[in-house]
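In this view, the complex is presented without one of its protein chains, the others remaining in place.
Chain nomenclature is as follows: A, B and C, assigned in order of appearance, with residue numbering initiated at 1 for each chain independently.
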Amino acid sequence: MKEYIYKLTIKVRDYECDLQGVVNNSNYQHYMEHTRHEFLESLGENFGVMHEKGVDAFVSRVDIQYKTSLRSGDSFVSCLNLSKEGPKLVFYQDIYRASDMVLAAKGKVETVVVEDGKLTRGEYFDELIKGLKK
Amino acid sequence: MKEYIYKLTIKVRDYECDLQGVVNNSNYQHYMEHTRHEFLESLGENFGVMHEKGVDAFVSRVDIQYKTSLRSGDSFVSCLNLSKEGPKLVFYQDIYRASDMVLAAKGKVETVVVEDGKLTRGEYFDELIKGLKK
Amino acid sequence: MKEYIYKLTIKVRDYECDLQGVVNNSNYQHYMEHTRHEFLESLGENFGVMHEKGVDAFVSRVDIQYKTSLRSGDSFVSCLNLSKEGPKLVFYQDIYRASDMVLAAKGKVETVVVEDGKLTRGEYFDELIKGLKK
Partner (left out) sequence: MKEYIYKLTIKVRDYECDLQGVVNNSNYQHYMEHTRHEFLESLGENFGVMHEKGVDAFVSRVDIQYKTSLRSGDSFVSCLNLSKEGPKLVFYQDIYRASDMVLAAKGKVETVVVEDGKLTRGEYFDELIKGLKK
């Protein structure tokens, strides 16, 4: 299995499944957001607190490939790598079904930081991740 | 049909349906919230703007009876009456399936107003609704 | 603290918070649903599998009192008791903020079982819970 700098195991909630009986596509975006925010907390930062300080990270682009549908009862491992690309912090996020580690979804999520209403060069990110190897 | 002071027709969105093929229960709360907020706009107020002014309406209690499940393709009429009860503004909200006006859900939603972090006697509500007959 | 037959610790996800900066009301209903379904799994049953067998549990009424708002970063303990009342299985669900065990929300959720489209006397529930003391 690929290496990741952060992993989170989550269980599907039944209300996340739609009338097709599988997790609705938009919920993978929720899963990925929650994983990024938990990763942030692992670095000692909180998304809500950031907002109150006038620092907001915004998603500027998501690209998600859906491979295998998750269903009621499934757990999954939500994995994350990242790379600083210009002012952007880009997250590479893979979601695997926990029972057999089949790839469920594969995402690339680009984010930027706005401070007091102005787009930044991402210095906030640089500071946050400077302790991370890789 | 009963009389209401405000009505809004809404269409079910398929992602609101869960694996049972019907609208998930919690979405009726969403429908009722959206109806209250649209009613608010019909009075010249906006929920987001209120929040920025330091005035927040909070739900203190909801009591919803589910009568008939809404499904993919259904439209419904979300109806509202209200009554000031002490500091609370209480909304009586009925949701009817549009095709045959069968009652889908019946809710009583109690709300209070907090200004700058303090619970109020609901003067904000009094002002808002004083022009309403009923 | 009161005794409960089932407890689940959950972390608030930031997308569950609304523009007021607190968990949106309808999400407590999601939390309570997820807790009931996890309780179901602890008894060896799965909600999605039940549906495929033609057995559907439906919520007929929810009554939720909101006491203290949960926020970004909060974890909470979602607790459950139940009582069979006629054909209904009634869940008493309390949600406590984990950091200080302050009561965040208190719900009563009534459910019925429909088998192959017909309302039952709740025999399915009787079977499921017969091993539970209390």
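Simple rule for what comes next: a contact is a pair of C-beta atoms (placed from the backbone, for glycine too) under 8 Å apart; a residue touches a chain by one contact, two chains touch by 3 or more.
Note that this is a predicted model, so its numbers are computed, not measured.
Trainee: With the missing chain put back, which residues of chain C would touch it? List them for me.
Mentor: Counting over the whole complex, chain C touches the hidden chain at residues 14-15, 17-19, 21, 24, 26, 72.
Trainee: What chain A residues would touch the chain not displayed?
Mentor: Listed in rising order, the touching residues are 19-20, 24-27, 29-30, 33, 47-48, 51, 56, 58-66, 69.
Trainee: Name every residue on chain B in touch with the hidden partner chain.
Mentor: 11, 13-15, 17, 21, 30, 33-34, 37-38, 41, 46-49, 51, 71-73
By our rule, only the chains that are shown with their structure count from here on.
Trainee: If every chain is reduced to the average of its C-alpha atoms, which one ends up farthest from chain A?
Mentor: Of all chains, B has its centre farthest from that of chain A.
Trainee: Point out which chain occupies the most central position, where each centre is the mean of Cα atoms.
Mentor: Smallest offset from the overall C-alpha mean is found for C.
Trainee: Need the CA-centroid distance for the pair chain A / chain B, whole Å please.
Mentor: About 33 Å, centre to centre.
Trainee: Can you compute the centre-to-centre distance for chain A and chain C, using the mean CA position of each chain? Integer Å is fine.
Mentor: 27
Trainee: I'd like to verify one number: the distance from the centre of chain B to the centre of chain C, where each centre is the average of its C-alpha atoms, in whole angstrom.
Mentor: Each chain's C-alpha centroid was found; their separation is 23 Å.
Trainee: Send over the residues of chain B in touch with two or more other chains.
Mentor: 19, 24, 26 - these are the residues of chain B that touch more than one other chain.
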